[in-house]
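Just one protein chain is left out here, and the rest sit where they should.
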Amino acid sequence: MFQIRIHGRGGQGVVTAAELLSIAAFEEGQHAHAFPTFGSERTGAPVTSFCRIDQSPIRSREPISAPDALIVQDPTLLHQVDLFAGLGDDGYVLINSTRSFGDLGLEEFARRFRPERLLTVPATDIAREHLGRPLPNTVLLGGFSSLSGAVSIDSVAKAIRAKFKGSVADANVVAAEKAHEYVQRERTELAAHA
Amino acid sequence: MRKQEEGSRAVAEAVALCRPQVISAYPISPQTHIVEHLSDMVRTGEIDPCEYLMVESEFAAMSAAIGASAAGSRAYTATASQGLLYMVEALYNASGLGLPIVMTVANRAIGAPINIWNDHSDSMSQRDSGWIQLYAETNQEALDMHIQAFRIAEQVSLPVMVCMDGFILTHAYEEVDIPDQAQVDSFLPPFEARQLLDPADPVTIGAMVGPEAFFEVKYLAHAKQMQAMDLIPEVAGGFASVFGRESGGLLRCYRTDDAETIVVALGSVLGTIEEAIDELREQGVRIGAVSLKSFRPFPLAEVREALGHAKRVVVLEKTLAVGIGGVASANVRTALSGIQLNGYTVIAGLGGRSITKESLLRLFEAAGRDELKPLNFLDLKTDIVDRELARVHASGPSGPHEENILRDIGVVAAEAH
Partner (left out) sequence: MPDPPEQEVKLYQAGTFVVGNRLLDPDERSVQARTERSNTLTSGHRACQGCGEALGARYTLDAAMRATDGQLVATNATGCLEVFSTPYPESSWQLPWIHSLFGNAPAVASGVAAALRAQGREEVRVIGQGGDGGTLDIGFACLSGMFERNDDVLFVCYDNEAYMNTGVQRSSATPPAARTSNTKPLGGQPGNVFGKGKNAPLIAMAHEIPYVATATVAELRDLEAKVERAMQIRGARYLHVFVPCPLGWGSASHDTIRLARLVKETGLFPVFEAEDGEVTGVSKIRRRVPVEEYLKLQKRYAHLFGDPPNTKVIAQIQARADRNIRNFGLLPEDGEGADLPGEAGDIAGASPGAPDPVEEAEGETNLMRLLASTPPGPQ
């Protein structure tokens, strides 16, 4: 089983991100479960969503306390909420930021983990460029598919098209692919320097 | 057709396939997505003919369903928590009049304090209302149960509520197989009302019945639920032949045949419970679970048969009957009357508090050593409540507990909520 936890704020599409991830996994013939925890307030409050992916049917209904991967849609949560709780040493972390892990004040923290699995991607900027809105969720999924390989970029694209229509879907697919490329490049660079 | 979609949407699609003619809707978290999807489907003509009434309260929602059903239309509504309570008078009216209304209850805690997250206090509070109550473990079962519910309701002339855990199921994206219209039509024939408001043959519905006849009328409602006890597994069997999967029925046993410890629960928590059971089984522990699907009528004989051979029974429930303890456990105890075994009640998950596999493992292990009390509270922060109780004891009446707890633990922390 592969467990992903997504953190962000209300209005950033955190819940949708988990749903899309689950659809992407479904498209690949896997079982997937996505669900949120949230308050009844609307925008701005911290929101966490979860996605479990597995080859066999998923039965667990509890929140993910030991994630294999984290996606952080809003870096302002970084030093406010314990985002990394339960993350295993082999965990993947993808943070929406123009800055590096070091510049985010996470260098110390990052030492526990495998460096090639911790990346940032400027998802908001990519989103602004391709969607005209600072909505980073699909972008991050594109990056995530490269980072973790949990789902392919094609499946991410399929999921986007399942949920969105027309030009909105197109734009989101392009943005996701851009992030996918970006992360590919990052990983290649990291591997080269390793 | 296999899809990956939100539970609410799957339920809405299932309800649509049942060809309801009148849907009355009042929104309440966490049922909103169900009634929103249904509204869309009525607008686009996917459900046709169908009148969608946006009513002014849950009381009106059930009342409109009563009128519609009495006038011969298949009627549906959905609610949760406070909304269910607001329509209580109408719930009793619907069952008393024998109207086959189907309603989704997206299980949610009842305030005060106001809380939108999942537990079973809402539907459990209405267990005596005369409605048939079914509990779904998964979104697949939730959608399947709605299809079965219409058939059960119309055959036995009683309303049915299908209970599914709010947020945990309603807002979860999982794989579901949505049947096609032809399948549902073959399983669920058009509604034929037993009593009908029809100018061609006028009847009076809702007369005042005095002491000379009320008892008999009420008893007949109970008798009908007893009939439903036979009908529910029959319908589930029929469902399996048409749709090719097991769904519904009175209860489901998981690894109980040789179990010494059996856990009883309702709804989605069974998934996490099964994971814990599998882990313990790997260690050689003889443990199993029973998932209650029909809470009303309560399958006394089936429960007795499933549990009777165990050494101990742990009933894990998401309801607290303030002043006594468990609700489901009391009903289970009735089923086990005369049988010697250790019975434990565990109140868990109130107000949406997560039930984790880790906690369950600890719980089941303690149960195995018979170290549980008769009444237990899973993951209750006992230090906080003990301090609050001590404060009240020392200083007398002292305002709302919520306020005091905050003062006790200090400034509100930005922890997960």
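Every chain is named by a letter (A and B) in the order it is written, and numbering of its residues begins at 1.
By our rule, a contact is a pair of C-beta atoms (placed from the backbone, for glycine too) under 8 Å apart; a residue touches a chain by one contact, two chains touch by 3 or more.
Computed from a prediction, not measured in an experiment: that's the story for all the values here.
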Can you list the shown chains that the omitted chain is in contact with? B
Of the residues listed, B:14, B:70 or B:134, which one is in contact with the missing chain? B:70
Touching the absent chain when the full complex is considered, from B:213, B:226 or B:301: B:213
Take the complete complex as the reference. Which residues in subunit B touch the chain that isn't displayed? 21-22, 24, 49-51, 53-57, 59-60, 63-73, 75, 89-90, 93, 97, 196-199, 201-210, 213
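Everything that follows uses one rule, which is that only the chains that are shown with their structure count from here on.
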I'd like to verify one number: the distance from the centre of subunit A to the centre of subunit B, where each centre is the average of its C-alpha atoms, in whole angstrom. 34
Subunit A contacts subunit B in the complex at 15, 18-19, 22-23, 25-27, 31-37, 39-40, 46, 48, 58-63, 65, 80-82, 85
Quick check on the complex: what are the subunit B residues that touch subunit A? 4, 6, 29, 116, 165, 167-168, 171-175, 268-272, 274-275, 354-358, 414-417
